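Sending over a structure as structure tokens; questions will come in a sec.
The complex appears here without one of its protein chains, the remainder shown in place.
Should a chain be cited, it is by its letter among A and B, assigned in written order, with residues numbered from 1 in that chain.
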Amino acid sequence: MNLPSNEVRRQTSSGGILNKIGHVFLAVVIPLVSFFILYLGFLFLRDSKASREIIVLVAIIWGVGGVGLLYWVFNWLVEKLPDPWKGRLLPFVFVGPAVAILSWYLAVPTLRTFYISLFDRNGPPADLNFIQQLLSGSFVGPANYIAVFTEDLMLQAFRNNLMWIVFGSTFSVIFGLLIAVLADRSSFEKLAKSLIFLPMAISFVGASIIWNFIYEYRPAGETQIGLLNSIITSMGGAPQAWPQWVAVAPWNNLFLIVIVVWLQAGFAMVLFSAALKGIPEEMLEAGRIDGANEFQIFFRIMLPSIQGTLISVWTTIVIFTLKIFDVVWVMTGGQFGTHVIATQFYRQTFTNRNSGFGSAIAIILLVAVIPVMFYNLKQFREQEAF
Amino acid sequence: MRGQKQRKQFGKFLVNLTLLFIIIIWTVPTLGIFVSSFRNRTKIDTTGWWAVLPHREWQAVSELDPKSLGLDPDGIMEIEGISGTFDEFRAGVETPDGKRLTWLGNKRLGRIEVQEQVWAVDWDFSLDNYRQVLGGQDFEFKRPDGTVEVVPGDNMINAFLNSLAVAIPSTVIPILIAAFAAYAFAWMKFPGRRTLFIMVVALLVVPLQIALVPILRDYKALNLNGTFLAIWLAHTGFGLALATYLLYNYISQLPRDILESAFIDGASHFTVFTQLVMPLSLPALASFAIFQFLWVWNDYLVALIFLGGNPEFELVTQRMAAIVGARGQDWHLLTAGAFVSMLLPLIVFFSLQRFFVRGLLAGSVKG
Partner (left out) sequence: MKKVLWQVLALMLVASMVLAACGTPAATEEAPVATEEAPAATEEAAAATEEAPAMAEVDFAYPAGGALEEALKGTYAGTTVTVDGAFEGNDPDGVKLAESVKAFEEATGITVNYIGNKEFEATISVRVDAGDAPDIVDFPQPGKAAQFVASGNIVPVSEYLSDEWLTQQYNQSWRDMVTFDGSEMGVFHRFNGKSLVWYPKKAWDAAGYPIPQTWEELIALNDQIVADGDTPWCIGIESGAATGWAATDWTEEMMLRTTSLENYDAWVAGDLAFDSPEVKKAVESWSAMWFNDAYVYGGRSSIVTTFFGDSPTPMFDAESPKCWMHKQGNFITGFFPEGTVAGEDYGFFYFPPVDPAYGKPFLVAGDSMYMFNDRPEVRALMEYFTVPQSASGWLQGGGALAAHQTATPDMYGVELEKGIAELVANATSFRFDASDLMPGEVGAGSFWEHISSYVAGSEDLDTAMQAIDASWPQ
């Protein structure tokens, strides 16, 4: 470890007034200079007509270097302050930019969305001020929320999302974990992980094409070009259009859920793999020496070690599943009883231009995540931080 | 000792077998697309992709004309000693000597084919789909005076470079910001820690479509619209929640003792972060980098909103949307398109794989 800057400062602070002025000067100039550099970079990236390659290069330097510089400068500034202030302000130096960006991009729009959800399809009238808007005829209060819980298609969407979470999230996590563990012990780990990860790289549009090939339906007696129907007909069954099979609704949702499990297991696998690598080999060896078989090692040693990852992967996947949109939209458009919350949101907001109702749906989505948030909070380490 | 080794080998064999089985099932769908990307549209429409595997099918040997044989389709017909109705012959009637008589066409206009079963394999492959995806499609215009003008398509290189230009900074910028925040949530005490953390988790579920209108408005005010910077910042904003969450999870699980010993040695938070936590978090950073790159590479809507407007800034996703044709008539080109567009994310995945290495923590527990 190098000597921290504190030591050096203590040695030189006895220099006198000139020194102090010099320090204050530096404390002002350095942040100003770095801000200026960053601002120049910002202007360059925004306005320059230079070639794309140069812009990208500058962006990378500015993004990594500039951000790093900002942090370093602020940290340096705060370090100079007396101790109680230092302790109070430093975390905000670390957390500040992330919170600021998240607020601007996500948190404030969410508040705005909540506000809009209290109005009718045309939203708050733009030319009135805040109080006038609340008093105007467009304000409908909780009417949109009542509609969310009573409209047929919304209820169908809730039911479907529940199915998605129960089947989709669970199996994504199970498969991801299973494959991560197996790959870790196998002889062709890299190949296995790449092949399982491959679907994620394909993008939703490509995945829909792929599964269209599997579910493709041709009338009975015709050559089937869909894999599933081909197998079924060769065994003597009748071909079906699987995701569109209304007769077995809501179970035709399963055919869509399979697609997302196929996609998302790779995500879970990558994260579990990283976590598993973090388990020191000595722990596993110790278990084996003690005579435990592989199953016991898995359940008694590995799972508890990656418990944090397990929770975070499960959380992330549940939240993603609540937001599922592209696969459903491209495969069935929400028809045949496959509507989910996100497709309803799209329908109401963009197709029907009913901003009030669409916003209410988004807020309900947020509320639906509260149990997950609580669970995470319980796991939030309350142990002594530094 | 020998027994244990054998058991270990058997265990490994079992693991390999199970994994292989899972992988095959997982990859079959992709294999189907891969094979189809080398077939032309008519073939894809009429036969399954497994026709490339050896299979038995009926092929015509000779033909008979029902009219010249004086056959009446509305009644029982006798052909070469076999009798049957029109519908039966239509479905195909097998003869004792292994051939099949099939009526092709309807009653008015038809012929009878004598078929026999042969082993066949359909290896009519072409690179046409790839050529059209990579090189663009040509369009024909027939002028009223009879001349034909061909407008050649342009290649995908520009789209590739644009997508790279969007994806790389959008991956690199959020990582740093998220890492700092994750460290603070994990190992620093400050008021509002829990509240802010709840906010981060809650924002994971917010559909980004609700942010599009306010952000676009802000961008217009800042004169940012349509620049690369706009989309980098947008992707940073949308990706920070997941990044912070994932990195927090990893960083908070680092052994406390390591950090404790560093603080005892007099290190500041900053030095601990840059010198200790960041190197140890490489697997998590690499994981997130993969996902963010993937997500940005395959993103369509956000790019359209913030970058759209300049045809020079066309992205790979836009190109893919265009090659299906105005109504989706060329969807067979997406078979090739999916693989072309998947190439780069896979390369990123492979190159970041080496950070998934066991033992990063091994030495440090002691020291």
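We adopt the following convention: contacts are C-beta pairs under 8 Å (C-beta built on N, C-alpha and C of every residue); 3 or more make two chains touch, one makes a residue touch a chain.
Note that this is a predicted model, so its numbers are computed, not measured.
Chemist: I'd like to know which visible chains would be in contact with the absent chain if the whole complex were considered.
Modeler: A, B
Chemist: Considering the complete complex, identify which of B:225, B:298 or B:335 is in touch with the unshown chain.
Modeler: The missing chain is touched by B:225.
Chemist: Identify the residue among B:53, B:76, B:151 or B:347 that touches the chain left out of the display.
Modeler: B:151
Chemist: Touching the absent chain in the whole complex: find that residue among B:86, B:160, B:185 or B:273.
Modeler: B:86
Chemist: Determine which one of A:72, A:139 or A:375 touches the chain that has been left out.
Modeler: Here the residue in touch with the unshown chain is A:72.
Chemist: Under the stated touch rule, tell me which residues of subunit A contact the chain that is not displayed.
Modeler: 2, 5, 30, 33-34, 36-37, 40-41, 43-44, 47-50, 58, 61, 65-66, 68-69, 72, 121-122, 217-220, 222, 241, 244, 246, 329-336, 346-347, 349-353, 355
Chemist: Residue by residue, what part of subunit B touches the chain that was omitted?
Modeler: 40-42, 45-46, 73, 86-87, 90, 104-110, 136-137, 139-144, 151, 153, 209, 212-214, 216-217, 220, 225, 271, 275, 300-301, 304-305, 308-311, 314, 318-319, 321-329, 331
The criterion applied here is as follows: only the chains that are shown with their structure count from here on.
Chemist: How many Å are there between the centre of subunit A and the centre of subunit B, using C-alpha atoms for each centre?
Modeler: Spacing between the chain centres: roughly 19 Å.
Chemist: Which stretch or stretches of subunit A touch subunit B in the complex?
Modeler: The touching residues are 1-2, 4-7, 42, 45-46, 52-53, 55-56, 59-60, 63-64, 67-68, 71-72, 75, 79, 87-88, 90-92, 94-95, 97-99, 101-102, 104-110, 112-113, 175, 178-179, 182-183, 185-188, 190, 192-206, 209-211, 213-214, 221, 223-227, 230, 262, 267, 270-271, 273-275, 277-278, 280-282, 294, 308-309, 311-312, 315-316, 319, 322-323, 325, 342, 345-346, 349, 359, 362, 365-366, 368-369, 372-373, 376-377, 380-381, 383, 385-386.
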